[in-house]
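As you look at this complex, bear in mind that one protein chain is not there, while each of the others sits in place.
Moving on, here comes chain A:
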């Protein structure tokens, strides 16, 4: 503390320690902030059509059309950088207990964008089963989100899937 260099050194060393304390406090405090995200997914239409798929031969493709109405604005607090949101179809088959297929996803970077209202949403990615056929299983559709903070741990959540819809039998032409 005797000359300039020593004082500068000790101030910045102490400030470094306090910085980590501040960041830790932010990371610890953030999960206690209340949030009330909600989402409603309604399936408008499902069609199952069989196509040639890579080397597996014939495979069933599902085409889903759904309405998505979600309000995730409450997930944006002081420590939210962005959200990763995805719509998943979940179902159970005789051979595989848990099947999760991502139909649509989006990165949300502002509170204004977090009010999602999309109608007639088609699945972005190929919706195929791990076996080549869906065999008319019942699938539920729910919204999953990951909250990416500036400081701290990545948290995630989902809506309860209560909208269970049976797959229709295979049709030959897309309507």
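As a working rule, a residue touches a chain if its C-beta (ideal position, glycine included) is under 8 Å from a C-beta of that chain, and two chains touch if they have at least 3 such contacts; residues count from 1.
FYI, contacts and distances are computed from a predicted model.
Peer 1: What is the missing chain called in its UniProt entry, if the choices are "Signal peptidase complex subunit 1", "Rab5-interacting protein", "DNA damage-binding protein 1" or "tRNA-specific adenosine deaminase 2"?
Peer 2: "Signal peptidase complex subunit 1"
Peer 1: In the whole complex, not just what's shown, which of A:50, A:79 or A:158 touches the removed chain?
Peer 2: A:79
Peer 1: From the list A:4, A:98 or A:130, pick the residue that touches the absent chain.
Peer 2: Checking each option in A:4, A:98 or A:130, the one touching the absent chain turns out to be A:4.
Peer 1: Which of A:18, A:130 or A:154 touches the chain that is not shown?
Peer 2: Hidden-chain contact among the options goes to A:18.
Peer 1: What residue numbers in chain A mark contact with the hidden partner chain?
Peer 2: Where chain A meets the chain not shown: residues 1-4, 7-8, 10-12, 14-15, 18-19, 21-22, 25-26, 29, 77-79, 150-151.
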